[in-house]
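One protein chain is absent from this view; the other protein chains keep their places.
Moving on, here comes chain A:
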């Protein structure tokens, strides 16, 4: 599972819907893998306003990844400013770093734990198991 996705999943249990502590889910015993993906700065720019930066910081911290800047980059941080008029804006290192973090860093094996209800979702071969036993739906 990409770290991007982890910034959007929440606990599936009905009882956790209204609780703020059901997001983000916390990785445990996570085995990370870098999976290359085509660089798509436009997609990143489109996603910026939707990111929960604080949750991303928490996750990076829990996964012992390098510390992130204190606030979400702005769209203007993703592309070099100015330049020769008509040529398309060149993506910045910030954009490349963000791409690597959100789209290429994946959890291959491990658990995701809800801190509201304690439910553990297993990730195997990158696939997260979100099937709930009927009594928890």
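By definition in this document, a residue touches a chain if its C-beta (ideal position, glycine included) is under 8 Å from a C-beta of that chain, and two chains touch if they have at least 3 such contacts; residues count from 1.
We take it that contacts and distances are computed from a predicted model.
Its UniProt record calls the unshown chain "S-adenosyl-L-methionine-dependent methyltransferase", which is the correct pick from "S-adenosyl-L-methionine-dependent methyltransferase", "Geranylgeranyl transferase type-2 subunit beta", "TBC1 domain family member 15" or "NEDD8-activating enzyme E1 catalytic subunit". Although one chain is hidden here, its contacts on chain A can still be listed: residues 1-2, 4-5, 8-12, 14, 23, 37-38, 40, 42-43, 46-47, 50, 52, 103, 106, 125-132, 134, 137.
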